[in-house]
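Yeah, one chain of the complex is gone here, protein chain that is, but the others are all in their spots.
Order of writing sets the chain letters: A, B and C. Residues in each chain are counted from 1.
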Amino acid sequence: MRILTLAGRRLAASIPTLVLILIGVFVLLQFAPGDTVDALMAQMGGGDAETAKQLRQYYGLDVSAWAQLGNYLWRLVRLDLGFSAIYGKPVATVIAERLPATILLMTASLSLAFFFGLVFGVIAARGVNRWPDTLISTLGLVFYAMPTFWFGLMAIVVFSIYLQWLPAGGFEDITVGLTGWRRTLDIARHLVLPTLTLGLFYMAIYLRIMRGSMLEVLTLDFVRTARAKGMDETRVVVRHVLRNALLPMVTLIGLQAGTMLGGSVVVESVFSLPGLGRLAYESVIQRDLNTLLGIVFVSALLVITVNFIVDLLYARLDPRITTGS
Amino acid sequence: MSFLKLYFRSPPAIIGLVLLLLVLAMAISADWFYPRDPLALAGRPLIWPFANPRFLLGTDNSGRDIAAQIFHGARISLLIGLVATIISVVIGITIGAVAGYYGDWVDTILMRVTEAFQTLPNFILLLVLVAVFGSTITTVTVAIGIVSWPASARLTRAEFLSLRNREFVQAGRTLGLRDVKLIFGEILPNALPPVIVYASVVMAIAILLESALAFLKLSDPNVASWGNLIGAGRDVLRVQWYVSAIPGVAILVTVLAVSLVGQGLNDALNPRLKGR
Amino acid sequence: MSAILTLDAVTVSLPKNADRPHAMSEVSLSLQANEILCVVGESGSGKSMTANAVMRLLPPGVAIDGGRILFEGRDLAGLSEPEMRKVRGAGIAMIFQEPMTALNPLITIGDQIGEMFQLHTDLGKAQIRDKVQALLEEVRIPDPVAAAKAYPHELSGGQRQRAMIAMALALDPRVLIADEPTTALDVTTQAQILELIRDLQKRKGTAVLFITHDFGVVAEIADRVAVMSQGRVVEQGTAEAILGNPQHAYTKQLIAAVPPLKAPPPRELASEPILTIEHVSKTYRTGGFLGRGQRVTHAVRDVSLVLPRGATLGIVGESGSGKSTLARCLVRLIDPESGAIRIGGTDIASLSKSELRAETRHIQMVFQDPFASLNPRRKAGDAVAQGLIVHGTPRADARARARELFALVGLDPAATDRYPHEFSGGQRQRIGLARALALEPRVLVADEPVSALDVSVQAQVLKLLADLRQRLGLSIVFITHDLRVAAQVCDLVAVMKNGEVVEAGPIGQVFGDPQHEYTRALLASIPGRAFGLRETASRQASETP
Partner (left out) sequence: MDMTRRAALLTSAAIASSVAFPMRSLFAQETPRKGGVFTVHYGAEQRQLNPSLQASTGVYIIGGKIQEQLVDLDAAGNPVGVLATSWEAAPDGKTITFKLRDGVKWHDGRPFTSADVQFTAMEMWKKILNYGTTLQLFLTAVDTPDPLTAIFRYERPMPLNLLLRALPDLGYISPRHIYEGKGDIRQNPANLAPIGTGPFKFVTYERGQHVIADRNTDYWRPNAPHLDRIVWRVVTDRAAAAAQMEAGQIHYSPFSGLTISDAARLGKDKRFIVSTKGNEGNARTNTIEFNFRRKELADIRVRRAIAHALDIPFFIENFLGDFAKRGTGPVPSVSTDFYPADNGPQYPFDKKRAAALLDEAGFKAGAGGTRFSLRLLPAPWGEDITLFATFIQQSLADVGIKVEVVRTDGGGFLKQVYDEHAFDLATGWHQYRNDPAVSTTVWYRSGQPKGAPWTNQWGWTDETMDKIIDDAATEVDAAKRKALYGDFVRRANTELPIWTPIEQIFLTAISAKARNHSNTPRWGSSSWHDLWLAE
């Protein structure tokens, strides 16, 4: 039960953070040159001053910035994210449409990064300073150093054009109208390359953290006790070292949830995936404040939920949290 | 064992240092090899590398010499990486130090601000900053600096929390040292090494962020940065893939070098881990 | 009786960059069945290395490169790794020094003990659970059923050590190696654990190889003793022979350095007090949400003490008794909630931060951990001169004064330019002392100044302290958990338990005729009491008043 109070308190503490972000972004975007009407007219390729004035009224841009902020926060309290200028629909529906792609991409990349980061980290730690360690560490660094969009575009050239194995982009193949199981398979095929592109970068980070954490735990006293009990090295690692080494890895997930959504902006534009990342980019370009704040609000919720889950996971792993040290 | 001897024991650290020196040499010798403005029209656009002896690495889709842009770009990208890292580390240290040293309500407030920056996806904040303040080289660098300070703040705060009650700090307090003297005289010198090592990670990320911004055509067009070359190359990627590939490799090598040096520093600092 | 375990000229080499070529050179020992052999020596003597060599658990880069380790007719040095694994835990079991970290924090005690059976036997789950229960009862752990399900952090240090012993004795090993099992424990818990080991050894007839640096423990528990120094066994024999009349000069010097329990005759003390502590108390409130579910610990409860000028007031007690908190209150590192601390008339407890900064020069502190009390990035000389510079002395004069202070505490004045990591533990404590004395304080607070030092180094620092007290007329508040050290240093003593002073008075009286039953229990649990008392006669003659 204590975990819930602990995690609950953390949740409550994140409310002020959320409000801080929203106001910060809102004030920031007031300074941007041009507003959503200018962006609309840029897209329309024309429009006279009269229509511009009407549009400004229609989007509620004719009142002072503070009044706009006031309306926004008042609506937010009632969980109404306002109206999206780009799509002429409530922001909530626009985000709901694009959420699945982002959630799928993020969970896939995060699990790929975590799982392979863990496995390679253990292998590297076990064979420290020998060839498996150097090979894995350098490979990890190469993926870490490679710009994600560059890897993405090269992957498209190799895998979808040259080898024709995987689709070059998009979320699913709608011309054929698949349903049920075959549709999920089709979406999976579409997500292979984007997940690789986004996931490999984070795998390199998890790999290094796991290697360092394994080496650290191997020097602790209870590992020596385990060996003194006559345990062979593999059992020592599996029964005793692994679980302790996992703790920093789990905390990292919480920290990285935010940055991952940032990373997906580029990946989604390279693979033309309809996710929150690209929507955020478009709403900045189109000066669509409501959508941008809606995305910031939803991604903040996403990060807070991920942190909440991470807290629960951490408490399950480490009894010292729940029973109070 | 002296710090340097420890550092040079690990081959990857040496490779990293060599690569970094190579990139630095490129940055310094740029004016000597390519005196003309790298953005000037050098010849026919989209010449393949090694096709024309005058342009060893060919020309991009604006007819500019790629080799010149790689050399001059080294200076810009390192500069962006360095300045952005300094900004983010300085902000991070100050906030981390104050939060870690004073604790309770000061710590809570500053941590809420740090969490706010970390909850908000940093690339999106970067987009907003660039959209608002324009895409000149200074705004891009400052924006990257502003976006990446939370991680070093967390690290500094952790260091300060552990060092704050260390006995030599308490001794300093009994001797009558003021808080400021304690923070900057006693604790900071001991808290700096891990933060400096982490700075290599921040620098690597700064260079990658600049290239991502350039990919979205949001960085400064008047400057010959590698990111810009990749952004330009994006339009001709399928045919003249080398326009993006060459700067991509340059970024790969630089970030690899910075990370290897960072890792070398880290292992040399706590030999217990590496030497085990 | 034939020896269960024999070390025959065992040599262990150290990697080339270590301070000496061999961790162990030609060590020959034999351990008989049903006997406790104590291997005693200072840190770096190779005693722990011996234990690790037997178990073949040497750190990387360190290997046995000479001699034989015979156990049940086989040379362990040559065994293959799988063969050796069968011996570990079943044939020879081992317990370690740090109970806090020797158990895996994420697995229950019951599972960790049960693992011994899973490794070496093929018993079913239920049988293992019963065996674990039996073992926990055998080591007299309170409420064994709950203990089995508990995690290590939920048990006290003593209970955890009992669990470790239960784990070691699970498969009735022929030999038990105990590497300083009680060093990290409080003296009362230490007494219980020693008594448990003694009792189990008698009942099971296991041969125990007991590693320690504390001669008190040797006197308490050893059947036979081996003294080691610089990787060599300098002397071996029965406990009475070694303690009674040591032959080797090193052994004699070690035994002489152990402070006897019997206090020297009382010195006459000045009447007027220099430091008075009136009703000081400090409570910690942690956790809880808006007042509900808070955990309140009364660290110091209404303590009143007086320190006469020139005298040394000892404050003794086990960990958690509040003695350190009280010490930190004196120098205002911690702000007490109530009560007054008067030095020469001014109550420093009520001063504001800025006023305090001027007054702190009158009361200075020496800390416990030599490795943490000096800023690694600041030259030793600067650390000492820093106090003076803050209070206005020009930099050059402060530096000169620092050199004088180095001489005063017996260090080479030229060493002021060296960095802390270039000094030994003892030297660092001397630097800490020099720093405290730089501001010529009226009162010196010493918080466990010698507990982290080897016994020989400890003796030198105590001698220095006594000498300085003499020459500078210092008044000292001396905090320690080691009653022997208190007996030698302090004029008055106050015994603290759970934040309260249970007994106070002249040390001879309190130690000779303790009134409070806690003081009696404390004195009774000092290992090797008799050994300490017998020695007072010879000590007195050599000390110049």
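Just so it is clear, a contact is a pair of C-beta atoms (placed from the backbone, for glycine too) under 8 Å apart; a residue touches a chain by one contact, two chains touch by 3 or more.
Please read all numbers here as calculations on a predicted model, not as lab measurements.
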Touched by the hidden chain, restricted to displayed chains: A, B
Option touching the unshown chain, where A:Thr225, A:Thr259, A:Gln286 or A:Ser299 are the choices: A:Gln286
Residue, one of B:Glu115, B:Glu186 or B:Asp220, that touches the chain absent here: B:Asp220
Residue among B:Ala13, B:Val83, B:Leu129 or B:Leu237 touching the omitted chain: B:Leu237
Options B:Ala40, B:Leu56 or B:Ile109, residue touching the unrepresented chain: B:Ala40
Interface with the unshown chain - residue positions in subunit A: 32-36, 38-52, 55, 58, 85-89, 94, 97-98, 101, 153, 156-157, 160-161, 164, 167-175, 269-272, 274-275, 278-279, 282, 284-287
Residues in subunit B touching the chain absent from view: 37, 39-41, 44-46, 61-64, 131, 134-135, 217-222, 234-240
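We take it that only the chains that are shown with their structure count from here on.
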Those chains which touch subunit C and also touch subunit B: A
Maximum centroid distance from subunit C, chain identifier (CA atoms): A
Centre-to-centre distance between subunit C and subunit B (centres being mean Cα positions), rounded to whole Å: 47
Between subunit A and subunit C, centroid-to-centroid distance (C-alpha), Å: 50
Complex interface listing, subunit B residues touching subunit A: 11-12, 108, 112-113, 115-116, 118-129, 131-134, 151, 204, 208, 211-212, 215-216, 230, 234, 237-238, 241, 244-245, 248, 251-256, 259-260, 263, 272-273, 276
In the complex, subunit C residues that touch subunit A: 55, 57, 82, 85-90, 93-94, 96, 98, 101-107, 115-116, 119-120, 151, 153-154, 164, 167, 287, 289
Partner subunit C, residues of subunit A touching it in the complex: 5, 9, 220-222, 224-232, 239-240, 243-244, 317-320, 323-325
